[in-house]
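FYI, not all chains are in this one, though none of them got moved.
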Amino acid sequence: KRGPSAVQNTPSDLSKKKTIVVFSSDFDKVMAAFVIANGALAMGSDVTLFFTFWGLNALRNKNCEPARKNMIESMFGFMMPRGAEKLSLSKMNMGGMGLRMIKGIMKKKNVASLSELIASAQASGVRLVACTMSMDLMGIKKEEMIDGVETGGVAMYLQQAESGNVNLFI
Amino acid sequence: KRGPSAVQNTPSDLSKKKTIVVFSSDFDKVMAAFVIANGALAMGSDVTLFFTFWGLNALRNKNCEPARKNMIESMFGFMMPRGAEKLSLSKMNMGGMGLRMIKGIMKKKNVASLSELIASAQASGVRLVACTMSMDLMGIKKEEMIDGVETGGVAMYLQQAESGNVNLFI
C-alpha cells in the first residue's frame, strides 16, 4: 500500500534516520514496530530495524525447512514461534484466543496484517537486520529467515543509531 | 505540585521536545513514563505522551459509563484495567498484594500517586494522545477516557518525535 514513491516525495537526509531495536517477539510489540517503521518511511525517513533475541522469531520463515542445528538449537527452534504469524500477544493471549480476536478486529477494520506490514516495509526499503550474536545464542540460521534480511552486530546498530533522530527499543 | 510556571521559567525550543510511547499498561512502567514526563516538563521541555495498545487503559476513566460497544469490545473492555488505579505491577503483582505494598510505600515516602502524576502532567501541559488505531483495535472510545486526552495516529507521533531529542518507547 505504501510504495517507494512515498519515500521519494520527501527529501531524505541524515537527520531523518530512524532505528528500532526489536527485542520482543510479542505480536503487539512487533506490530507497533512495523506501524512506526512504515509510517516513518511514508514520511520520508530511512528506517532500519534491528532484530535481537526473541525478536528474531518475527523474521523466521514459516515454510522453511529447519536448517542444520544441534540438539539445543533444535529445542529452542521448536519452542520459539516460527515467523510473524505464530507470535503471541504480550497480554490477554489466552491460549491464542485473545490474539484471534485482535486479528479478527484487524481484518474487519481493514488494518494491514503483520505479514503485510513486514512485506510492505521490505518493499519500501526498510532495512531488516538480524543481530548476529543473538542468532548464535538462539541458534537461528540466516537461511531460515525471510528473504532480504541482512545480518549485523552491535557496531552496525550503533552506526545507524548515531545518525538517527528517533531510536527506539521495543 | 509542579505548575505551568515551571514550564515558563525556561525558554522552550524545538530541540527540547520529549516524546514517550506508552505501550504498556503495567503500573510500574506507566509510573516511570509520568515521572520522566513531569521531570522533563519541570526542566522546560515540551512533552507528548502517546498511548497505544495496552497503554490506553491508563487513560480510562474509572467512573465512566461504558460507551456503546459491540460484544467483543465489551469483553476486552471488561477484561482490561479501567484506569490508572486498576493497573497491575509487571512483576511480583501477586494478585495485587505486591502492588498494594508498593502503593503503601509510595504513600509513606510521600511519592505522588499515579493519578496525581497524571493530573499534574495534564495541569502543566503534557499532551496526552491516544492512538486512534489502537482505540479501534481495543474498542476503547474517546468518551470513556479522562478529559483532555487528544487522539492521533502514527503520523502525529512521528511529527512530534521528529523534533524531539528524547524519544522513548515504554
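Order of writing sets the labels: A and B. Residues in every chain begin at 1.
As a convention for this text, a contact is a pair of C-beta atoms (placed from the backbone, for glycine too) under 8 Å apart; a residue touches a chain by one contact, two chains touch by 3 or more.
Everything numeric in this text was worked out from a predicted model, so none of it was measured.
A.B. asks: Starting from the 2 chains in place, I would like the total count of identical chains in the complete complex.
C.D. replies: The number of copies making up the whole complex is 3.
Here, only the chains that are shown with their structure count from here on.
A.B. asks: Just how far, in Å, is the C-alpha centre of chain B from the one of chain A?
C.D. replies: Distance between chain centres, rounded to whole Å: 26 Å.
A.B. asks: Quick one: in the complex, what on chain A touches chain B?
C.D. replies: My answer: residues 16, 28-29, 32, 35-36, 39-40, 42-43, 45, 90-92, 101-102, 104-106, 109, 111, 165-170.
A.B. asks: Which of the residues in chain B end up touching chain A in this complex?
C.D. replies: So the residues of chain B touching chain A come out as 21, 23, 25, 52-54, 72, 75-76, 79-80, 133, 136-137, 139, 153-155, 157-159, 161-162, 164, 167-169.
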